[in-house]
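Each chain you see keeps its place in the complex, though not every chain is here.
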């Protein structure tokens, strides 16, 4: 931690800082520059943070040097993690395709989408039973009935399930059905939900908040990790910018940056940022090429009747092209496509 | 609702739209332009929204004409609302000052802050018992013990209480103590929380999400209103932009814009956007001058020891200047300062 004094700080101000830091068990190294004095602190940073040094007289700025997240940081955990979801790996040398419908609507639609997903190369099934919607008048999901449909489709196809949970009070219920809990962009800083997910005993996919910095995203992951769960997968899904030609701006730079800062796997959702089917395929290819540990894509047997985000769901020729991309591109960045588990019964 | 066809749309595409709209009980008016055809729809917009017209062949864009929120819109509720919190009005001809500590720390600190607030002109006391913090290592609030302190201070000073609730599961408990529930910026789209707050029987202050558009903010208010609670106060608190000289960019234009679109009162939090004490005073003055229905400001008897956001809490000379501003400025924009209720016992 470094304290920058303002240009009118007096020797008394500087002594004041040194005293406070020393009392807190740290050591303060004072460097007097031409126009400013800086003070380097050595010791327990979390202790220093409780001192509110920024409010002390003569202080212009306080610069944090070390990262504020510990458990998810790569600083103390150099090798990158592999998270296993129902036996399917995410991370390491793998590139994992997760696919399925935006929302679970009916058993038939979900099963059809799961089969499309599996034959396109998906190893995990996505599908929402609880949908956070901007408008209270939009379809909000089937709730537990949707979870039961997902479980049936998993039995039939062998694909483990990734599904969203939107309230701390629902975590136990959803974790009873899901192989991986998804926390959505609007809930990235719903701290009660993060903590509940950290205690649920299931891997968690944490979507980046639409206006969250990478640091805040890692801090949110730290909330989950702090409750004893390090099986966390980060998911970049587009950030909010001034550009309106796309629903959000997919920040692919965030993939290598987050992979450098954290040992957690980082995947990409190319469906929700573009909001249009014809962007999903190029962005999926770009996500694989940038080195993502996986991609999560909407597919739907009949997008024109979908209750949620139909315009971006893949089907037919587009899905065939995605299947081709996930089979050819990963090798060029040193990865192999993760395989789906076999179903218990011959369902596919 | 208006459908814009793309420049290569065929007559069949156009007929397809007309059929779908007609089947849904609406009427479609086709206008053929030089390069594009547009189709105006008349009928039940919510019904049209379920049709996913955007995914139909030949469609380039679907433009919504009416606002997507009904209950909070000014379109059907022309006069602006006054919300009463423990008898104190927000809205109408009033300018209401809400002040208090960022976090409840001790009975003494809370009482001292409440007395400072009251003598500066505040009619309502703010103070957090549940604090959503970016870092899991930061002070998270006293919980119910903090609520009890607030209730004691209310009894002593007469000031009704505004306090934050961060999880749907806590709403009933918090509503048992609070005069107004506050929903914070990170929870603006925590829909379970919005719905629970809508049923709690207390007024709600809804802070704008730090990357929420004004429309999304009003949609979030609509979630509360839909559960039967129209006692909602909107609070602008700064949005996330590229500028880093301030923690957030206070969007004062949002005040007149939201007042035009909605009948709900709109107040401003000038403390959290700037993040620095010396910005609070000019931004408070600007908020009153722009026509806000109130301002909510951090005060603390000893900011240098505050457990939360000390650097922005007002005290001493700054607070005296704020007291001066809230007494002189409202008259210039046709408002009067709302008065605090008297305490049951003579406490101040």
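Brief remarks on what is shown
Per-chain numbering from 1; labels A and B assigned in written order.
As a working rule, a residue touches a chain if its C-beta (ideal position, glycine included) is under 8 Å from a C-beta of that chain, and two chains touch if they have at least 3 such contacts.
Note that the coordinates shown come from a computational prediction; the quantities given were computed from them, not determined experimentally.
Here 2 of the identical protein chains are placed; the entire complex in the file holds 4 of them.
Everything below uses one rule, namely that only the chains that are shown with their structure count from here on.
Spacing of chain A relative to chain B, judged by their CA centroids, is 27 angstrom.
Those residues of chain B that touch chain A in the shared complex are 46, 49-50, 52, 54-56, 68-69, 132-138, 166-170, 186-187, 189-193, 210-211, 216, 219, 222-223, 226, 240, 303-307, 310-311.
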